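To start, I am sharing the structure in question, which I have written as C-alpha cells.
In this view, the complex is presented without one of its protein chains, the others remaining in place.
Naming follows writing order (A and B), and every chain is counted from residue 1.
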Amino acid sequence: MKYTPNPPAVVEDMLHSLGLNTIDGLYTDIPEELKINGLNLPSGLSEIELRKEIKRLAGENLSTEDYPCFLGAGAYDHYIPAALTELLGRSEFYTAYTPYQPEISQGILQSIFEYQTLICRLTGMDVVNASMYDGASALAEAAKLAALSTKREKILVPDTVHPEYLQVLKTYSLSGAMEIVVVPGKNGVADTEAMVAQIDKSVAGVIIQQPNFYGNLEAPEEIVQAVHSNKGLFVMCADPISMAIFKTPAKWGADIVVGEGQPLGNSLNFGGPYLGFFASTSKLLRRIPGRIVGQTADEDGKRAFVLTLQAREQHIRREKALSNICSNQALCALAATIYLTLVGPEGLKEIAVRSHQLAVYAQNQLEKAGFALKYQAPYFREFAIKLDDPAGANKRLLENGIIGGYELEDGMLLAFTEKRTKEEIDKLVAVLGGEKHE
Amino acid sequence: MSKLIFEKDIKGSNKFSLPPCDVPQVEISQHIPEKYLRQEELNLPELSEIETVRHFTELSHQAYGVDDGFYPLGSCTMKYNPKINEWAASLPGFTGLHPYQPVDTVQGAMELMYNTQEMLCEITGMDAMTLQPAAGAHGEMTGVMTIKAYHQRNKDVKRTKIIVPDSAHGTNPASAHVVGYEVVEVKSDDRGLVDIDDLREKMNDEVAGFMLTNPNTLGLFEEHIKDIAAIVHNAGGLLYYDGANLNAVMGVSRPGDMGFDIVHLNLHKTFSTPHGGGGPGSGPVGVKAFLADFLPIPVVVKEADKYIFDYDRPLSIGKIKEFYGNFGVVIKTYAYLRSLGAEGIREASQNAVLNANYIRNKLKDYYYIPFDRLCKHEFVASSRNQVKENGVTTLDVAKRLMDFGYHPPTVYFPLIVEEALMIEPTETESKERLDTFIDALVEIAREAKEKPELVKSAPHTTIIKRVDEVTAARKPVVKWED
Partner (left out) sequence: MNIPKELLYTNDHEWLKVDGDKAYIGITDYAQHSMGDIVFVELPEVDTEIAVGESLVVIESVKAVSSVFSPISGTILEANEELEESPESLNEDPYTNYIVAITISNKEELKELLSADEYEKICKEEE
C-alpha cells in the first residue's frame, strides 16, 4: 500500500513541467557513487496482509487487558475511560503540528492551557509547562535547572528514587553542568540524617520521590529545611494520582515538581509514549524548559491562547538555551487533561483511595499467609514483600494467569490499582503462598 | 473561543464511578499519619461525560491537522498519517503491555522493535540503531553524547567544540550545548551549501564533530559531502546526520554511504507517525559499528530465536529515558515500512522531491527564490520583494494563507534567508492540491500589490485574529484563576 496519490501520467507531466524526462533527473545533484540500487527490504504489503502481520505480532504478547497485573515500578495499570480513547482519536488533534499558528490552533492551545492549570491544581505549584518526554527526563531537566539557577553543581538524591531515573540523571550529567550524588536510603526511605549532613552551600538541589520507588511515603521536612536554609532548591518527583489524597509537593516546600504522568489516562504501551509533567514556582517561570501556553487577547480583544516565553527555547536561544527540548508529548498531555476531566475530583480521590484500600487488603492477606513486608513505612498503592525467589514466584504466577510484581533482590514490589479485585488479590496470595511453602 | 473546562464546572455533575468495593473500606487516615495527607481541597472541575465530550470535540474543531488540509510546513514533513498505523498501535496486545513484563510475554513487541531497528539501519546505511530517544532533539542529545563518550574512551579530551552550519535547526546548537560543547558556526557559501574553506579552517583537533542536515535546511543537497566527511574525519572528528530531511533521499542515497557516523531520525516526520499537536515523536539514533557499544541501554538483541534486552554494555552512555522509548510510535513506523516496502519507500522520496520542485518552479515568477535550482523535498522562498514593494511581510503572507484554507509554511527559517517561507509539500499530496496551493500564493502576491492592507490584516476567516504576543510574554498568564 502506497500513499502517493499521483498517477504515473501526472508524474510524467509534472516532470515535463520541470524540463525533465525521468524521475532520476531529480537527483542529478547527488554524486553517482552515493546512489544505491534499491533497498534490501521486503516488498510492500496490502492492508489485508499488513493487518495479519500486525495481529500476529500483537498476538505474541500477553496483555494486561487479559491478565491481572501487579506490576508498577513507574508504570501503572489504571483504568482508561472509553470517552478518552474516542476523543484522543480525533485526527484534528493527533495529526496537527505544534500550535505555532495561534489563529488556527486555539483548540490545542486551550487544551494545553487547561492541562497546565490542572497540573498546577494537583501539585499546588504556580506554573507548569506543556510536557516533557517522561518522568525520568523531566527529573533530569529539573536537576539541571536547579544547578543552573543556583550556579552550583551538586545534586543530592537518595537511592529510593526509581533506579532508571537515577540512571537517566547520571546520563544527563555527562553535560558537566551537574554532579549527581546518590545517598543510600535506610529502611526503604531516604536517610534523612545522612542527607541533611551532606547539605551545604555547594548543593544545588535535593531530589525526593513521593511515593518513592518502593511505594513508600517519604517525610522530607528536615531535608527541605536544610536545603532551603542553604539556598538550594527542593525538587520533588511525585505520582500524580497520589496527589489527590496526599500532601501536595507545594506544601512539602517543593521549588520544582516533576513526575511521570502516565497514570493519568495513558496506556502502558510497553513503556511509552508517556509524559513527564514539569511544574515550578513562579520565580523559575522564565527558566523552565519546554513549551508554555499563555493567555492573551487578539486584535479585537477576544481571549486567545498562544505559545509564550519562546525566547527561552532552542529555536530562538539556540546554543544558549537551557534545554534542547522541542517536540514533547502533547497528545499524552491531552490524554491527561481529558482523563482528569472525565474522572473529576471525586473520581480521582476514589481511584486513589481504592488503590490504597486494595493494597492494604493485599498486605493483610499476605501477612496472614506468612509473608512479611520488606519495609515498615506508610505506603500508597505499592509495597515490597520479602521473598527468597522472586523470579520463581513470578514464573508460578504467570502459569496461573497472573502478571506478578517487580523483582527485587530479595523481594517483590507489588502494585495495586482500582482495576484489581478481591478475587485477583486472593489468587495472587494463594499462588504466592503455595510457592513459598513448596 | 470556547469556555474553559473550569468555566463549565457544575458541582455534582460528574457521575464517574468505580465498581462496588469488596475489600474492607479502610479510612486513608487509618494507615497514614496526617502529615502525609492533602490539606487543601482538590480543585478540579466537575463536568458530566457528555459535556466533557462536547468540550473536547469543540476544541478539536479549533485545531488544524493534516487530515484537515494541506500542511506545507518546511522541515516538519507533514505527510499523511495512515489510518492502519493508528489501528495497529491501538491493539490491546500492544497498549496493554507493562514495560517490566517478562520478555517471554512480549516477544511480539520485541520482534517488532528489532525488525524496525534493522529496517532503519538498512535505510540509513548504519550498523546499529536505538529506538529509545523520544523525539528528534532527544536523539540529537543521544547522538552528541555518543560522540562525547567515543572521544572520552579514546582519551581525546581536548575536543570541546561541535560545529554546526549557520543554516542549522535550533536544536543542533542547543543539543551540542546541553551535552557540554561549545558551538562553532560554519558559514554557508553563495550557493547555500557548507562553505568548505570555512569548514576546513574551523575543523581541528579541538572539534568533536560536525552536525549536518543533508539535504540542508534550504532543501539543497550538500554536493561536496564526501569532501566534508574527509575534512571532518581527517581531523579526528565525527560526522553527525540530522535526519530531519531524510524524506528527500530515502531509498536513493544513504547517510552511511555519504560518510556519516551517527544519524538521528524523526519517525514523526519521515516515517509517517502523527505529530500529535506537538508530540509524541520518536528519535531513533543509528551509528556505525565502531560506535555501537556507546548506544543507550538496553539494546534489543536476538539470541537464537528469542529477543532479549541487553543491559550488559559497559561502554554505553547509559539510559536516556525510562524503559525503551516511545514504543507506541515505533509500531506505526513498523506498519508504514511494511506497507511501503523497498520500492514504496524510494517512491515516497521521489514524489516528495518532485512535488517540491513543481511548486518552486511555478512560484518563481511571483516570489523571490534565493536558490532557484533543483531542490530536494523542500525549498525556501522569500517575501523580500513584497516587503520592499508593498510592506507585506512573510508573516502577512503566512497569515493570509489561512484564509485560503492552508496551514502556513515554516516562516523566518532558516535564519540566513530574509523573510523566509520554507515550503515542504511531502509526497502524499496530489498535483491538484499543489495547484490550488500555488494559485493561493499567486493570488496573495497579487493582493500584496493591489490591496496590501487585506494581506497585512489577515487572517480574516479564523475564529480569532492575530494575537498580542507581547503582552503574553511581558505579563505571563499561564493558568486559569477563578
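Please note the rule applied: contacts are C-beta pairs under 8 Å (C-beta built on N, C-alpha and C of every residue); 3 or more make two chains touch, one makes a residue touch a chain.
Computed from a predicted model, the values in this text were never measured in an experiment.
Of the chains displayed, those contacted by the omitted chain across the entire assembly are A, B.
Considering the full assembly, A:Gln310 is the residue among A:Gln225, A:Gln310, A:Asn364 or A:Thr421 that touches the omitted chain.
Listed residues A:His16, A:Lys231, A:Arg286 or A:Lys368: the one in touch with the omitted chain is A:Arg286. The missing chain, though absent from the display, is touched by one residue of A:His16, A:Lys201 or A:Lys320; that residue is A:Lys320.
Residue positions on chain A in contact with the hidden chain: 286, 309-311, 316-317, 320, in rising order.
Looking at chain B, the residues touching the absent chain are 412, 469-470, 473-474.
The rule is simple: only the chains that are shown with their structure count from here on.
With centres taken as mean Cα positions, chain B sits 19 Å from chain A.
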